[in-house]
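What you see is part of a larger complex, with each chain still in position.
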Amino acid sequence: MLICEVIGHVWATKKQPGLEGLKLMIVKETRANEKSAKTFVAADTVGAGVGEQVLVVDGSTARRALGADDLPIDCAIVGIIDTLEVQREAKK
Amino acid sequence: MLICEVIGHVWATKKQPGLEGLKLMIVKETRANEKSAKTFVAADTVGAGVGEQVLVVDGSTARRALGADDLPIDCAIVGIIDTLEVQREAKK
């Protein structure tokens, strides 16, 4: 799972029926090197808000998170992070 | 889902039968660092045009978007973005 921050919303009128009713949020990786931090869109499943740190799954797992294998969704927010405790930095 | 802009088309005469009749568009990530922004080909499912910002899914989800699990497609455009609202940049 990726550690991301919710940074905004996206709206699309013309879209696949399977996307109707989903809250689509723009998320950005926060634990990545600034140059490689990815920004993408994830469907919210836990009531996340802008500014919150969240856990994001992708690929076929995102469809599991949405509870339906036929949805055209490949990213989903599955948890809101309360505490992130990095006890040590990895050795090189 | 990736946030991309449609930047062109691709034509292939010699191809797998499963690609017949699909509109194949060249898309490029717009919310990525310029050096790492990927350019690739996605099958359109929502009537997207060049210059539009779109939502793109990949992997097995793209086949769900096309509605047939046996298609040789791993990228699909599933929505046309009306508004992209970034309310804050992620903290480092």
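Order as written gives the chain letters A and B; numbering starts at 1 within each chain.
By our rule, a contact is a pair of C-beta atoms (placed from the backbone, for glycine too) under 8 Å apart; a residue touches a chain by one contact, two chains touch by 3 or more.
These numbers were taken from a predicted model, which means no experiment stands behind them.
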One sequence, 2 chains in place: how many copies belong to the entire complex? 5
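The definition used in the following text is that only the chains that are shown with their structure count from here on.
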In whole angstrom, how far does the Cα centroid of subunit A sit from the Cα centroid of subunit B? 18
Touching subunit A in the complex: which residues of subunit B? 1-3, 31-33, 35-36, 45-47, 55, 57-61, 64-65, 76, 78-92
Mind pulling up the subunit A residues that touch subunit B in the complex? 4-5, 7-16, 18-19, 24, 26, 28-30, 34-42, 50-51, 59-60, 62-63, 69-75
